[in-house]
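Every protein chain except one is present and positioned as in the full complex.
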């Protein structure tokens, strides 16, 4: 799992720097932002210029400040979302793989059904049914996100379960729970980590997509997807939608750069293919 | 939302059940198809159940979403509305009624449009299929080509460039890209036509398939055809960008994996021309995992239509789903779920059949 060499490449470094920059912005938005993100104190729909480098929206709010404060919403919520997906999906997958039989059948068929729907449509229905709010949007994305982890964890647990040290633990009379926690868990964390890193981008895209549709964050809130949506109404003033969109793009890109590098570093298949240079 | 790992090109999918030298009495392909269709039917019932449960067990109240404030205050009107829409019966009975309706081709009446859901869907599904179909075609052609180039030029400049480009493709928010494309190509540069499926001055072609491009071509209305193609290009490209990125990455790793396999070296030892090695020995086995991903990518395209159709005013399922979800129009939502799940099943079936066509080990086991 040591990969200092693999990380020493432009893609990973670029991704790391961008992600780090966004963390800094999110943490210190109150210090960095030139204006109050909710204050309607500037001329309306002013193009980017001195005093408001990203322009202002139709209510005279500073877009730069709103984009910065948006990081405080989107980034922690996305991380929380992925963490919850890992937890829920991982737990269900582990139970499924460990106990097998009808437990496995029930959980995995359910996962299949969720997979049968396009993510946005399912999440949209769930979000609409729960009522539009950012918290419900997170729940909706969670509903569509967990099966991926359940599948991966189940597969890994099935593989590990048959190994000798797990079997011998059971023979020694350790409880199922104990062997799941002590023997199985440490062996599945690596691959799950890769999946989760790659998933941060997807989760943010989905979450901001729901807000864009009006099923997530509510108006004054400086959520990026909702900001793009408000830009649709005044798309003549391109800056209203452009900058929050770029914010989403850069965050997603940063995590995809990191995740892609991580996958290359951990995926034995790719590694093997690189070794055997054939054509 | 993550893509499940496709089978490796060299994996023998049914290795355990392999029986050397034996063939079934009936056509193996026919049995393979029957088995797939049965599984698909089972999943179809599951889909109706999930859409039903989902739309009923959640706290949103369709009565509140559909009746005005004043009507809500009158218990008689509320009760009448509930009876009208069958909401007064117990849930299992509602489900069975719903299922019977589905089998008879009755998906209920939309509470929004007051038209049969089936009619609404008949109008919107072809529009989305045209858009998503064009996007998946573009994605497969471009994505596979990019992936092959990246694999063959591994670690050189073009490989690195394609890697960054494909990561960009999977990172761009679709809704924002749609808006930006609309603004730049239509509003600023005026090189793309505006929203909708054809120019407003034209009459849609006679309805045959519902796909305007195809129908116009069949009717020989070339002005309508070129207008329909023109309107299709921009939203299809916007939709395709994500799947192009996805397919480029997967094709690259699949081709790299096959390149390292013995049979490729053996093929070269036979002195076959490089073109034959590339297509028959490398690309064909590599296509097996690529097809899986292309099938899954189609699902993400359908997701994308919800966001893209809104911007381009494309009268498809995405917009219909959005309207019905936000108004909690239950029959419409269930109809969309059924259609979308059905599309998923058909795509899966196509993917499975293509597996069988490409890899005899699937077909003959």
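Every chain is named by a letter (A and B) in the order it is written, and numbering of its residues begins at 1.
In this text, a contact is a pair of C-beta atoms (placed from the backbone, for glycine too) under 8 Å apart; a residue touches a chain by one contact, two chains touch by 3 or more.
Convention: contacts and distances are computed from a predicted model.
Trainee: Quick one: the chain not pictured, UniProt calls it what, "ABC transporter domain-containing protein", "NADH-quinone oxidoreductase subunit L", "Iron-sulfur cluster assembly scaffold protein" or "Energy-coupling factor transport system substrate-specific component"?
Mentor: From the listed options "ABC transporter domain-containing protein", "NADH-quinone oxidoreductase subunit L", "Iron-sulfur cluster assembly scaffold protein" or "Energy-coupling factor transport system substrate-specific component", the omitted chain resolves to "ABC transporter domain-containing protein".
Trainee: Which one touches the absent chain: B:108, B:126, B:205 or B:285?
Mentor: Per the contact definition at the top, the residue touching the missing chain is B:285.
Trainee: Out of B:153, B:268 or B:323, which touches the unshown chain?
Mentor: Considering the complete complex, B:268 is the one touching the chain left out.
Trainee: Identify the residues of chain B touching the omitted chain, counting contacts across the whole complex.
Mentor: Considering the whole complex, chain B reaches the absent chain at 10, 12, 18, 20-22, 261-263, 265-273, 276, 280-281, 284-285, 358-361, 364.
The criterion applied here is as follows: only the chains that are shown with their structure count from here on.
Trainee: Counting in whole Å, what is the centre-to-centre distance of chain A and chain B, each centre being its mean C-alpha position?
Mentor: It comes to 22 Å between the two C-alpha centres.
Trainee: Can you name the residues of chain A that touch chain B in the complex?
Mentor: Listed in rising order, the residues of chain A that touch chain B are 11, 109, 112-114, 116-121, 124-131, 141, 144-145, 148, 151-152, 195, 198-199, 201-203, 205-206, 208-209, 212-215, 225, 228-229, 231-232, 235-236, 238, 241-242, 244-245, 248-249, 252-253, 256-257, 260, 269-270, 272-276, 278-279.
Trainee: Using the touch definition from the top, list the residues of chain B that touch chain A in their complex.
Mentor: For chain B paired with chain A, touching residues are 1-2, 4-5, 8, 43, 46-47, 50, 54-55, 58-60, 152, 154, 163-164, 167-168, 170-177, 179-180, 182-183, 187, 249, 253, 256-257, 259-260, 264-265, 277, 282, 299-300, 302-304, 306-307, 310-311, 318, 321-322, 325-326, 328, 333, 336-337, 340-341, 344-345.
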